[in-house]
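One protein chain is absent from this view; the other protein chains keep their places.
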Amino acid sequence: MDIEVRHPAMHEIADIEAPLVQIARGTTFAEGPVWDHRNGRLYFTDIIEDTIWQWTPGIGMETVIHPSGHADGMTIDHQGRLVVAGWASRSVWRREHDGSLLPLVTHYHGTKINTPNDIVVHSSGAIYWTDGDGAFYIPGMESEDLQRYLDFNAVFRLSPDGLHLTPVITDFVFPNGLVFSPDEKRLYVNDTRQSLVRVFDVDRNGDVSNGRTFYELQGLEVGHADGMKVDQRGNLYCTGPAGIHVISPDGNLLGRLKIPAECTNMAWGDEDWKTLFITTHHAIYRVRLKIPGIPVGGNNAG
Amino acid sequence: MSTFERIAGPFEGEVGGVLWDGEAVLFTTVDEHRLMRFDPASGDTTELRRYTNRAKGLAFGPNGELYSAQEGGRRIIEFMPDGSVTALKALLDGRYHNNPCDLTVDRGGRIWFCDPFHPIRIFGPAFFPPLSEGSVLRLHRDDRRNWALRRMTFDTVSPRALVLSADEKMLFVADGEPSSAGDRELRAYPIRSDGSLSQPTVLHCFGSDTNGAHRGIEGMCMDADGNLVACAGWKQSGPGPLIYAITPRGRIVETYEFPGDQPTRCTFGGADLDTLYVTTATGELYRGNIGKRQGLGRGGAQNGH
Partner (left out) sequence: MQVEIKQVAGPINGSTGGVVWDGERVLFSAVGESRILGFDPASGQISEVRRFTNRVNGIAIGPNGEFYGAQEGSRRVIEFVADGSSRPTQSRINGAFHNFPTDLVVDNLGRIWFADPYNAVRATGPQIFPPLNHASVIRASREKAYGIFLPWHLKRVTFDTIAPRAVLLSPDERTLYVAEGDPGGSDRCELRAYPLDGNGDAGEFRLLHKFSGGKRRADRGISGMTLDSSGNIVACAGWRMSGPGPLIYVFAPSGRVIETLELPADMPMRCAFGGPNVEDLFVTTAGGQLLRIKNFRVGSNVRRKSDETSRSSRVEASQRSA
């Protein structure tokens, strides 16, 4: 894999000897990758083709849910259930163990929410997602109701008991990717249109404050700020021009992973959480990195 | 609103130029080779000249000379008071030009004329080939009082009609026949102080569709407000035969429906220059009013044109 090094610490993160492997292709707009460690497979979405896929090593791609409401970002909660940022379906929903699909949130104070983009589950079980307006406008992913009602693009938090919905941040232009630091004391949220990452302090109750600019995306190559993840040392991985930007916890660009297509998101996986699965519009890639990522889905090893 | 009535014809072939001489209307029956006169007072039409060799456009000089664009003779001629005809002899760089069809005279006595190619063969052996382009040419007298010729446009295809603005700083040219590839255009050429033309603006276009090309402007005159009054169109395609009133900037103020087909030339006449006389390619002469428009009084014998 081609790597751009801006700081020596980049060598502890990635190795040019590690091959960038294309494991799946043929999607129109792939997103939402998440590793299901209980079953050893990767889930991901094709937003425009309205499908949730799984990819299993040795088997390949299989359809899981279709139509999917043009689902976008996904994660797995501590009970191993798929939790979905429903994008054009204007909801956050979850696949129950029996296979049924349960909407968790559709309205805020009686008003339809916007179009959930990406999603994470806090260790407490609270669910955070970015509620931008992209699905109203982007061609090819029409929802039933295209009318936007809320005046803000929020980051929402749903309490662990599912009863309290709070817009914890309301001043984003286009909030997209979000991820907690390893100790969950910080929340990173990026803004695609403004091409930057902001960081917020998170208190014990899960409330968020003190937002400030953490990193502004560099480079003129094709690429935009979309999905984000962190590794166990707290380095932030964010899609951007040329591929994936790797940023140290103090906000310095360590280097960039050069990916030959426009990246939309990424997820850590495999048993040791050192494989980075990368979604681009039309294909999914995989590469082995050196520092393990944060596990997802409860019942973890590590 | 407009009202038109036919007052002369039908003649064989087309009726071309038309001119108000202060009391009566002069007009040419091109294919009949005659110069005619219509007297509004009596309503009679009389023949003034014959054997005109397809004289078409008509214009007065500063001293009342009657000039004509003679298509068949490939020259500008003058109808002399004694009944004879003189040719204004001038070659363009040693060559004969094409077939003049319309002309106008400026205050300095220079004769501007349209010189397109006409497919009807002239009399006699065709010794002199036509020029490759149809342009606007201009005759002026040199210091020996001989007529000399100068080419004015270098970007026309087949100019059909022309008229000068009241201040003679702009030349309006209608270019392009229905058989020309492309559109027919009405253009405005600014005239520089040295008498040359600068880049034209296209004011209006006539296109084509499955019914064929839309006939463009074939004749123009000026009204007292400085608008162009132009004859265009035919029944077989386009919006039909119309008289247009167009501002010098190209805005069509209004159009008047014309009851005949293929209006060709027009001029204002009558004591107040409020009657529009229109000839047609189908051999007729009409007169009518178009709203309250009146012709431009240029002074002298060019009144109404």
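To keep things simple, chains are lettered A and B as they appear, and every chain counts its residues starting from 1.
Going forward, contacts are C-beta pairs under 8 Å (C-beta built on N, C-alpha and C of every residue); 3 or more make two chains touch, one makes a residue touch a chain.
These numbers were taken from a predicted model, which means no experiment stands behind them.
J.: Sort through A:D2, A:E142 or A:E221 and give me the one touching the missing partner chain.
T.: A:E142
J.: Using the touch definition from the top, which of A:N39, A:T63 or A:T111 touches the missing chain?
T.: Per the contact definition at the top, the residue touching the missing chain is A:T111.
J.: Of B:N53, B:S165, B:S208 or B:N289, which sits in contact with the chain we cannot see?
T.: Considering all chains, including the one not shown, the answer is B:S208.
J.: Of B:V136, B:L242, B:C266 or B:L285, which residue touches the hidden chain?
T.: Checking the options B:V136, B:L242, B:C266 or B:L285, the one contacting the hidden chain is B:L242.
J.: Counting contacts across the full complex, list the positions on subunit A that touch the omitted chain.
T.: Counting over the whole complex, subunit A touches the hidden chain at residues 28-29, 48, 94, 102-108, 110-112, 125, 133-134, 136-140, 142, 144-149, 158, 160-163, 165, 262, 281.
J.: Take the complete complex as the reference. Which residues in subunit B touch the chain that isn't displayed?
T.: Contact residues on subunit B toward the absent chain are 183, 185-186, 200-211, 214, 237-240, 242, 244, 247, 249-255, 257.
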